[in-house]
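Notes for the one structure printed next.
Removed: one protein chain of the complex. Kept in place: all other protein chains.
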Amino acid sequence: MNIEWFLVLSALLFTVGLIGVIVRRNPVVILLCLELMLSAGALALLAFSRMLGNQDGQVFVLIVLVVAACEVVVGLGLVVAMYRRRLPLDVDEMKELKG
Amino acid sequence: MEQIAFFCGAIGALGGAIAVVALKNPFYSVLALVIHLVFLAGIFLLLMAQFLAAALIVVYAGAVMVLYVFVAAYVGGIEEPRWDSSPELKLIGPIAAIALFVAISIAIVGSGLSALSTTGPDDIPAGFGTPEAVGHLMMEDFLIAFEAASILLLLAAVAAIVLAGRRREDPNKLPKGGESS
Amino acid sequence: MIFDAPTIDYAGLSPIIALTAGLVAIVLAAVIDPIKRFGPVLALLAYAVTAGCLIWQWNADVDLVAGALRLDGLAVTLSLLAVVSAAVAVLLAIGDPSETQAGRSDWLALLTGSLLGMVILAQATSMLTFFVGLELLSIPLYALCGTNLRRRESLESGLKYLIVGSVGSATLLYGLAMIYGASGATGFQAIADGLQAGDGMLSDSLTLVGVGLVAVGLAFKVSIAPFHQWTPDVYQGAPTPVTAFMAVATKAAAFAVFIRFFEVALGPIADQWDVLLAALAALSIVVGNVGALAQSSLKRMLGYSGIAQAGYMLAGIVTATQAGVDALVFYLAGYVAMNVAAFAVVVIRERQTGFSDDISSLRGLGRSKPLVAWPLTIAMLALAGLPPTVGFIGKLYLIEALVDDDWTWLAVMIAIGTMISLAYYLRVAATVWMSPADEPEAAAIDTAALPPQIAGAQVDPFDDPHADRRWYLLAPAIIAAAAAVFFGVIPQPLVEFANHAGNALSIWIS
Partner (left out) sequence: MTATWAWLVLLFPLLGSMTIGLTFRVLPERTAGLVGIAAIVAAFVCGILALIGLQGEPHESRHVASSLWEYASVGGFTIDLGIYVDPLSIFMVLVVTGVSSLIHIYSYSYMKSDQGYHRFFSYLNFFVFSMLVLVLAGNFIMLIVGWALVGFASYALISYWYRRNTATKAGMKAFVINVVGDIGLYIAAILIFKNLGSVDYTAVFEKAPEVFSVNEWEIVAICLCLLVGAFAKSAQMPFHTWLADAMEGPTPVSSLIHAATMVTAGVYLIARCFPLFELAPTAADIAAWVGLATLLIAGTIAIAVTDLKRIIAYSTMSQIGYMFVAVGIGGYSAGMFHLMTHAFFKALLFMAAGSIISAMANMQDIDKMKGFRKAMPFTAAMLIIGALALSGFPGTSGWFSKDEIIDFAHFRGGMYDWMWIGMLIGAFMTAIYSFRIIFRILPGPACKEAEYLEQHGHVIHGEPKNPATGQLEDTEVGYPGEEHHIAEQAGGMKFAMGVLGVLALIGGLVQIPGVSEVITHFLEPTFEDSIYAGMHPSVSQAWTGLAEGALISIAGIATAWLLYIKRPDLPARFRSRFSAVYTLCVNKWYGDQVIDFLIVNPVKAFGRFCNGVFERGVINGATAGVAGITRSAGAAVRDMQSGLLRGYAVLMLFGILAIVVYFLIRSI
């Protein structure tokens, strides 16, 4: 299987994640979409790692997984904090700051 | 055989991803992401990343997704309203994103890097992608990144406690309705 | 397989070790109540030791831990700037609602963690350390922005920052992956070698798109237009000590890696990316300055101004010369002084006026509280680049470096941007000095001078009418303002400082 295919798939996943960030309003779902974007990056790294026969990319992906997990934890923490404060869980309602 | 595996994996991963974006209920979106991750792990295997495939399933699809499920359950499955404050974003956003996909694809396909149209070298070292190999690299070449990642996990835990933990202060100390709007 | 442990140069690694030890101590202190009160002391101590290690290693020029990090002039100088601004943030946060609500030690742990990320980032010479350093910098900051849990704006800014920031990180990661693929390496020097060795990789679409995506990710971190939009919102919504830290230290660290990645790893293809960065710099100058014109919130105005200032600094990278890096580091150092002075005053005023950072709340400050008014005025004049402040010299250096490298048009953009910026900076200075004080009775009780920001709250427990007499708030403001003037009159020490950073790159750039 050519490496190009993996890369195109990763580009597709990246795009889908980006679309999700743009069209969805629920912050939890947006966090999921961010996961998609990061996993697209991870897939690209692994593809290149395979292509190069170099395992640096694999370690990189492991780090990316950790980072993604941390991002999720903080993001969900913020969501919970907002929920506790009875703020609407809708990014379109977060318009306190603008202009 | 490999092609079939790849396309199955690709369709599954992509389908899961699209389902994440498309499903109205965040609870289902989380489940869709789990599906996506499972198929993605399969693709990882095709790329000879056994350890990462396992890590993705165990840590990610397992642990992190549980966190999602908990939060989704805690805040409730809020269905997004049909009404949208800026419908034009729903139109131009995806169009631009698809344009970006096309551009990146052109960059990949048009690249002069000849190795891209191969399946990668055949003479890869033995044990490529095994826990042992990755672990060695991590402890030898990328020690700092590894340590920093562990500190990051610690900080994420602290952050979660700060943001979502129950306040220990006397609630009376804080004015009620201290909301700015 | 034999385990082949990397050699560790403990002296070179000492700043990171000191900071990590400090972080651990702070986290542990959170558990022990009697020590908890001394969190700020602990944090300051840790920063002092870190700074001491950095100064000790002033002349270091070594690769550390298997080429993951590199401690050299650039790393030392920019890490010092980050450490200084973190120390200021600790002082400014004493008694701040965000710190109190987050639990003092936890808040400080997050801050220290972010600082650790910055120090790592400033030394990063591998894509992995680059990425993990950037995330270590950002993720605690996302949380810190949301730590004023009672305020809707704070949580909103935290979530906004997290989401937009993660999009930026994902883009960066994608770009790094492409460069990894194109060059076959993760170390910066190895990337440069790999790109040069590869057949036509210097202008390959894969390389260049990767460069573009990395540029986006970094531009996001230093708030360069059009990736700036989080900046005003987050600056305004975040607790002010966090904003102060974020405005200064993030820029220092992100610019460090920006310089390193672009000048070292991508140095061979400088002529491919310089026009793009120049365009981004020019756009930022315009967007930042124009956007700041009609702001009424001081923090928001500083946010926009930060976009413009980032544009000025980015111009230093565009040249890909040592003079450009010197100018950038000089400007950054000056920027630390000016911003610290400004934000310290904002903190003081916020606490006195029920957490309003509206520019009108500065009215008559010059008469009633000259000790607070002067630092703010100096900060504004310095940001505007008026002589004899450090801002003037900084802009001059940038312009000189640009002109020297035939980027005259960008130099002219800086000049024009500076002139536009006078309008809003001087408006603040004018409000401080020219407008009459509020009605005398209102002036007596400062908290009543403005309607409380928080509806329904009789007295905010965090209001502090005597904030202008707290040494930990006043000292940063006065010292920073004095530094902004001192280095404007006698810039040579700061020039040496900047040269030290630039010299570290002398192998790679002219």
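Labels A, B and C are assigned to the chains in the order they are written; within every chain, residues are numbered from 1.
To be clear about the criterion, a contact is a pair of C-beta atoms (placed from the backbone, for glycine too) under 8 Å apart; a residue touches a chain by one contact, two chains touch by 3 or more.
Computed from a predicted model, the values in this text were never measured in an experiment.
> Please work out which displayed chains the absent chain touches and list them by label.
Hidden chain, whole complex, touched shown chains: A, B, C.
> Can you say which of C:Leu173, C:Ala215 or C:Ala315 touches the chain missing from this structure?
Looking across C:Leu173, C:Ala215 or C:Ala315, the contact with the absent chain belongs to C:Ala215.
> Touch as defined at the start, partner being the missing chain; which of C:Leu293, C:Ala475 or C:Ile507 qualifies?
Among C:Leu293, C:Ala475 or C:Ile507, only C:Leu293 touches the chain that is not shown.
> With respect to the chain omitted from the figure, which of C:Asp63, C:Asp233 or C:Glu350 is a touching residue?
C:Asp233
> Go through chain A and note every residue touching the omitted chain.
Listed in rising order, the touching residues are 18, 21-23, 25, 91-92, 94-99.
> Considering the whole complex, not just the chains shown, which residues of chain C touch the missing one?
Residues 160, 163-164, 167-168, 171, 203-205, 207-209, 211-213, 215-216, 220, 226-227, 229-230, 232-233, 272, 276, 286-287, 290-291, 293-294, 322-323, 326-327, 330, 386-388, 392-393, 396-397, 399-401, 403-404, 408, 411-412, 415-416, 418-420, 422-423, 426, 430, 434-436, 491-492, 495, 498-499 of chain C touch the chain absent from view.
> Just checking the interface: what residues of chain B touch the absent partner chain?
Residues in contact with the chain left out: 85-86, 89, 92-93, 96-97, 99-100, 103-104, 106-107, 110.
Heads up, the rule we're going with is that only the chains that are shown with their structure count from here on.
> Using the average of all C-alpha atoms in each chain as its centre, how far is it in Å between chain B and chain C?
Chain centres of chain B and chain C, defined by C-alpha means, are spaced 29 Å apart.
> Which integer distance in Å separates the CA centroid of chain A from that of chain B?
Here chain A and chain B have centroids separated by 5 Å.
> By residue number and range, which residues of chain C touch two or more other chains?
Chain C, residues with two or more chain partners: 128, 131-132, 135, 139, 142-143, 146, 149-150, 152-153, 158, 178, 181.
> Show the residues in chain B shared as contacts by 2 or more other chains, in ascending order.
104, 108, 116, 141-142, 145, 149, 152, 155-156, 159, 162-163, 179-181
> Quick check: in the complex, which residue numbers of chain A touch chain C?
Within the complex, chain A touches chain C at residues 7, 10, 14, 17-18, 21, 27, 30-31, 34, 37-38, 40-42, 44-45, 47-49, 51-52, 54, 56-57, 59-60, 63-64, 67, 70-71, 74-75, 77-79, 81-82, 85, 87, 91, 94, 96-99.
> Considering the complex alone, what residue numbers of chain C touch chain B?
Contact set of chain C toward chain B: 1, 3-6, 20, 23, 27, 64-69, 100-103, 106-107, 109-110, 113, 116-117, 120, 126, 128-129, 131-133, 135-136, 139-140, 142-143, 146-147, 149-153, 158, 178, 181-182, 198-201, 204-206, 208-209, 453-458, 460-461.
> Could you please specify the touching residues of chain B with respect to chain A in the complex?
Those residues of chain B that touch chain A are 2-3, 6, 10, 13-14, 17-18, 20-21, 26, 29-30, 33, 36-37, 40, 43-44, 46-49, 51-52, 55-56, 59-60, 63-64, 67-68, 71-72, 74-75, 78, 80, 84-86, 89-90, 93-94, 97-98, 100-101, 104-105, 108-109, 115-121, 123-125, 128-129, 133-134, 137-138, 141-142, 145-146, 149, 152-153, 155-157, 159-160, 162-164, 179-181.
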